[in-house]
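Right after this comes chain A.
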Amino acid sequence: MMPELGKYAFEVLSAYGLSLLLIVALLAVTLRRGRRARAALRQIEAEARPDGKS
Partner candidate 1 sequence: MSIWEYANPVRFLALSAKVQPFAWAAAAIGILVGLLWGFFGTPDDFRQGSTVKIIYLHVPAAWIAINAWIMMLLASLVWLVRRHHVSALAAKAAAPVGLVMTVIGLLTGAIWGQPMWGTWWAWDPRLTSFLILFLFYLGYIALWEAVEDPDTAADLTSVLCLVGSVFALLSRYAVLFWSQGLHQGASLSLDKEENISNVFWLPLIISIAGFTLLFLALVLYRTGTEISLRRARAISARLEPRG
Partner candidate 2 sequence: MIALLIRDLRLALRAGGGFGLGLAFFLIITLLVPFSVGPQSQLLSTIAPGVLWMGALLACLLSLDRLLALDFEDGTLDVLATAPLPLEAALAVKGLAHWITTGLPLVIAAPFLAVLLNMPPQGFAWLVISLALGTPALSMIGTFGAALTVGIKRGGLLLSLLVLPLYVPTLIFGAEAARRGAAGMAVETPLFVLAGMSLACIALLPFAAAAALRMTLR
């Protein structure tokens, strides 16, 4: 199944590996930062509107 990559196998694999790694890292940072910001917002909103009306 693995295609014959010839002598440039290392180059191709490293290119794919590094790129996908960077994309995954970007996703992880984005999601983690997003979740934390939204949680902080809910917490502040609860503080500001204890009776729940927005």
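In this section, contacts are C-beta pairs under 8 Å (C-beta built on N, C-alpha and C of every residue); 3 or more make two chains touch, one makes a residue touch a chain; residues count from 1.
Regarding selection, all candidates are chains of the complex that A comes from, given by their letters.
On a predicted model such as this, the values are computed, not experimentally measured, just so you know.
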Single touching candidate for chain A, where 1 or 2 all sit in one complex: 1
Of chain A, residues touching candidate 1 in the complex: 1, 3-9, 11-12, 14-16, 18-19, 22-23, 25-27, 30-31, 33-34, 37-38, 40-41, 44-45, 47-48
